[in-house]
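One protein chain omitted, others in place.
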């Protein structure tokens, strides 16, 4: 049984994924149903306390989710607001989880609800600053541990080999700089005076030289912002040059991940057709290259702990190794606090 | 490993399901093959004692089932009647199970054969009294415990929510009367002076009032007869008004069930076209509403014992709870008797 970090916000999904029907997702092994009410989004254990029917197959009526099996209705707090077969006693309740909608995403707190602090939601204001036309969304089901998905992004040198025709071309040979941050870790790659890869030729001609910059900012347990820029070698980099993307690796189970991506940019922000082209390029990389590779890795690793198999780590893995250690430490601290005698 | 009640008859199938080829079904985790001989139906362990080939993939010749692998032939008692490779010694035998064909169904005894008493086969003469044209059969494979299928039928209030367009409309708010019977339990619902649901409007107009009556008679371990009637409120109910249906929930494994239904009626008994229409309505309810709900429940419960998950039971569950208790008691008694020293 894998231990997850509990007292943190996990991305449950994107706002646009939750319409007027319930949305069911398993998060850290727990089945959850989210639904919209006039008072906001709610998230409940997706299991009616009466007979364990999934509430997500029911309907939403008057801000309540109604079980499709016997008609018990629960409000967003998990309280049974209607029992057609008797009294709606206080015992008739289903576990609820704190949820918050922010930055175009839905965030869920699976741990101790009293500690749920919305101030801990990752600051992704860059998404709010980006018009819908320039946002590129992915929701991918990866049959691999969220730790492998994280490793994949903290060592972006893989792009040169796994995504040679799209994202690769400027990473190999650069020693990344790894720095601890308050919430996690930042890994930064700078490659100066390189030949711009073909995908940039619209902006920088093949005859020019360029500086490539990438920065991955990881927050425990499972959120990353990746910032990239390719700029002419003869001038500095401004925020306008940078492309920022959210990558959330929400654990579904120990060996499967809800992988959410939201890419943004600062140029041609109203050009939806350009977004469509970029999306196709990214989809190939994420869905047809990263996903199979991650699932292949997981199959080779099986249910073993990665470190027990003694991988031959390289300098490029520095970020991933530090992130795993930091996450392990946070989980250990949380479990120690939980088992400590209360004063 | 789930314990099943052994010394009782389980429905193996319907008579019309067993033609002139063998029929293989796993019953309480044991693979069984049934076949017809001139002397009647036989049921054997579906595993040749020689090399463990399934006998059910063989052929029937001269009242014997012939293994398709090496030609060993077994008669209905399990005795090897022909060994093409040597002597048919008495050691060459396969386990046989008592079977009996009655009420259009095949009944099998998985326990101690010496105790197999055909007097214990549920009395379903109402099926014999019904012409084929008025019988409606279902054989459904449910990936859920037979106990969940039983619970579902002992609390028929679910019909109002899960089958609103077909079977529902007259149960909610009625407190069922639960009574122990010799073989099990009877749960009865009476709802007087109700508006007849649309499906009855051919017989009782929407402007009339009606009395709704339902009675579920359960016998351990896994047979139920459900009787229903909707009659005009201004007259009494006669047998002719009642619709009786057999529901058998034969355990295949701890988490899967052979669900057999045979519906009968007393009106328009020669109207096969009417049966076809009724069947379509029932198929929607049983196959497309009950089956997914039961399988969803089982997925939420997993392999846990239901009570260990502490469901919040309601008064409507009284029948289901009592039936589970009675079944548990019978299983415990049987196991105690098995382990007692023989005199």
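For the reader, a short list of remarks on this structure follows.
Which chain is which? They are A and B, in the order written, and residues in each are numbered from 1.
We adopt the following convention: a residue touches a chain if its C-beta (ideal position, glycine included) is under 8 Å from a C-beta of that chain, and two chains touch if they have at least 3 such contacts.
Just so it is clear, the structure is predicted and the values come from calculations on it, not from any experiment.
Among A:172, A:205 or A:276, only A:172 touches the chain left out of the display.
The missing chain, though absent from the display, is touched by one residue of A:91, A:314 or A:340; that residue is A:314.
Among A:112, A:240 or A:296, only A:296 touches the chain that is left out of the view. Here the missing chain is touched by one residue of B:31, B:164, B:232 or B:292, and it is B:31.
With the whole complex as reference, residues 31, 46-47, 49-54, 57, 67-71, 83-86, 91-92 of chain B touch the missing chain. Residues of chain A that touch the chain left out of view are 151, 155, 157-158, 160-162, 172-173, 292-293, 296-297, 299-301, 306, 309, 311-317.
Here, only the chains that are shown with their structure count from here on.
Rounded to a multiple of 5, the Cα-based rotation taking chain A onto chain B is 120 degrees.
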